[in-house]
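Taken from a larger complex, these chains appear in their original positions, while the remainder are omitted.
Chain nomenclature is as follows: A, B and C, assigned in order of appearance, with residue numbering initiated at 1 for each chain independently.
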Amino acid sequence: MQEIVNCAAYHKGRRIANIDISKINEVLDHPDQFLWLGLHEPSEETLERFQKEFNLHDLAIEDAHNAHQRPKLERYGDTLFIVLRTAQKNEAHQLVEFGETHFFVGSHFLVTIRHGSSKSYADVRNRCESTPELLRKGQGFALYAIMDSIVDQYFPVVEALEEELQNIEEKIFNEKPTRQTTEHIYQLKRQLLDVKRAVSPMIDISNRLMRFDTALISEDTQPYFRDIYDHALRINEMVDHVRELLNTALEANFSLISISQSDVSRKFAGWAAILAVPTMVAGFYGMNFDFMPELRWHYGYPVVVICTVSLCVLIYVMFRRSGWL
Amino acid sequence: MQEIVNCAAYHKGRRIANIDISKINEVLDHPDQFLWLGLHEPSEETLERFQKEFNLHDLAIEDAHNAHQRPKLERYGDTLFIVLRTAQKNEAHQLVEFGETHFFVGSHFLVTIRHGSSKSYADVRNRCESTPELLRKGQGFALYAIMDSIVDQYFPVVEALEEELQNIEEKIFNEKPTRQTTEHIYQLKRQLLDVKRAVSPMIDISNRLMRFDTALISEDTQPYFRDIYDHALRINEMVDHVRELLNTALEANFSLISISQSDVSRKFAGWAAILAVPTMVAGFYGMNFDFMPELRWHYGYPVVVICTVSLCVLIYVMFRRSGWL
Amino acid sequence: MQEIVNCAAYHKGRRIANIDISKINEVLDHPDQFLWLGLHEPSEETLERFQKEFNLHDLAIEDAHNAHQRPKLERYGDTLFIVLRTAQKNEAHQLVEFGETHFFVGSHFLVTIRHGSSKSYADVRNRCESTPELLRKGQGFALYAIMDSIVDQYFPVVEALEEELQNIEEKIFNEKPTRQTTEHIYQLKRQLLDVKRAVSPMIDISNRLMRFDTALISEDTQPYFRDIYDHALRINEMVDHVRELLNTALEANFSLISISQSDVSRKFAGWAAILAVPTMVAGFYGMNFDFMPELRWHYGYPVVVICTVSLCVLIYVMFRRSGWL
């Protein structure tokens, strides 16, 4: 994939032209225009070239080049630098895959830099271009549009985790406890922590964006960031909800393991008691005393067998009734 | 059920007329009047029509159309947008059912939008109309009246959950531990989390309403929102109380499972010891030594049987006394 | 018990007269006087009569009539409405009994309303009247005196709970684990939560009273509320202390249950091993082989018995030494 995915100028919300890098300055100086630049895993040289054009800070450029930043919003003079984490459900391996998108927002430009696994923002751009009356609010609205699409990607991810919790509940309460269930719980916990780590800073970031007193984001764009704030809060709450239930599930699982172990012990004890009877009777009539009149009776053997079996059945029924077996 | 449940104008607290939608403007312009509009799961078109009348924000309308928002209060210019969750105990399935009510509060109107399972607000409206001296405080008081009825619906729900906790306690401490009790604890925990999630944002919402410096809610209506704040706090506390007890109950349940397992083991060990005696004795007199004088005695057999039984009884009594059995 | 327990006017800290309700107005208008009114579970009519005299808010009167409020402090115009929970140790049933006291504090009056099980405040009143130099600080000091007696009632309650914790510790570490101990822990936890719920809002209430910039509570009375604040903090800390220890006790109890179960298993295994020896030996000499020379020896039987018993004793001693039995 090429490094520079998109580089276009917008005039009053309408795309006017794809811009050559050498002509960026003209757009930046025009009061009604802004530049929207999309990069994908850019090389250090590319970044340095744009650094000069947009007058970006060294530290921000360094962060923008290395992925694996934590989500954050930093202000360098007139420029905002924002890092967000994107998430996607990897259908094949049943795992959540994270990527990163970095933003530079300046007085007449928006730069987005994608790292790792994440969808292209082409359709977000198309959607924006189809509503020029909104996009004319400026680069702040373009920022909102992408952030909104990033946050909304978390809903299917969290819903998939909620489904996994339901699978686990199903297994815990309807099947017998297994090592797999315990490992499953652990893996779900790990994924929840990862999602939480990616989402919870967004609450703070969108909160700051919706209150910032800056010319970068026009006043009528700020309610839109409240929308993102609200979605980030909701995802966060969903994750906390699953986590708290998962903790209870872990403990419930544990109780059920103990109960099933207790059941095994009780059943074992019950059957051992039933089987102890014939063994003991047989032992007695295996004694070699000279004078054991029963041994001489003609029907001694069948009588003893029948009595023993009856006794066993009786004990079995008693145990059954008392709920022991 | 029709979409527009109610649409009436109020003059100094008295209902003057059902209003046709085309005449809404007249009411909004009149200083002593306000409009009370009740909708039930409105279509997108209906919402758009009212959006123009009341000059509502796009994002709020979008939220108002989709249910499954988290409870929140948002201010768009002169209008407040409020989302609350309603709760009802579903008697049949023993589950809590949640619905949603959205509010738009403007300078001369109140719009309520009901989603999902929730009672009609007809009787709230009737009660308000029967106290015109209060309702003349304006649309803020009407908002209070409905919010109050929503919050008060949580009391029977939480009391039902407290009763369920008592059932669980009863089962834990008086019956033997079962898988069902553990699952019951888990389901109660889940319901508590759901109620908590619905109620706890109301604390913040009512707190903000009772402090807001806005013309929308007249100053003498604000103490009423403190009342709602107080009720929301109380429900929240009740839920936390049940939760904390439930956690302890889960652990107590766990201890009792272990104790009962320990009891099984001990009883089993005790009976095994008692039964081991006759088995061993019988084994000894089953040996085929040529010279075992007891075997030749005439009363050897009954003596051995009696001794063995006595020994078993003796061991049983000893175990009983020491509390082992 | 009558509804109106006490209704007296105080002039510069000295009780001047029991006042008839119709003459309340005279006291309220006198700059150096205040009225102290004590009610006990008043009817709705009584409350309404006083509501007019003292000009109290509808919502406060509604709360004052219903018990089961959470402790709180609310300001309605010039009047404070305070709800506190009282606690007493019920000696007979070993339970904490809660009552409620509500206060209205106005510019020249203090109204106290008792609900449920709580002691009369007659002796608090007497004590106040015996120090007129303090009581002349006004109705704020009278409020302090009653709040102080309410908070101090919690000390014996919490000390009783601390004693119960000691009983539980005694049982856990010195006796064998029982279902009763587990239930005892649970009940103590429940009582602690109840006390906590009643006490912790008092911290906030007394904190606000000691900082309030109001004419209702004279400046030299405010340090007294810091005293209540300090006591409420201390009770709260004691409750938290017992709770944290109780949680650890629950876990320790759990460990000890497991250890004692482990002991049972080990003892059982040990005795099973010892008893397995004679059973096996007897089984061998019960075989019917034609050529088993030992069976023919004259002293075979006693020799085998002696060897077997010796072997058992030897195993027993070995197990004993290794700490297995």
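Assume a residue touches a chain if its C-beta (ideal position, glycine included) is under 8 Å from a C-beta of that chain, and two chains touch if they have at least 3 such contacts.
Worth saying up front: this structure is predicted, and the values here are computed from it rather than measured.
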| item | value |
| --- | --- |
| Subunit number of the complete homomer, 3 shown here | 5 |
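Note that only the chains that are shown with their structure count from here on.
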| item | value |
| --- | --- |
| Category of the chain touch graph - line, ring, star, complete, other | line |
| Centroid distance [mean C-alpha coordinates] between chain C and chain A, Å | 41 |
| Interchain centroid distance [CA atoms averaged], chain B/chain C, Å | 26 |
| Contacts with 2+ other chains: residues of chain A | 286 |
| Chain C residues touching chain B - in the complex, by the definition given at the top | 57, 59, 69-70, 72, 74, 76, 176-179, 182-183, 185-186, 189-190, 193, 197, 250, 253-254, 257-258, 260-261, 264-265, 267-268, 271-272, 275, 278-279, 282-283, 285-288, 292, 294-301, 304-305 |
| Residues of chain A that touch chain B when the two form their complex | 169, 173, 223-224, 226-227, 230, 233-234, 237, 241, 244-245, 248-249, 251-252, 254-256, 258-259, 261-262, 265-266, 268-269, 272-273, 276, 279-280, 283-284, 286-292, 323 |
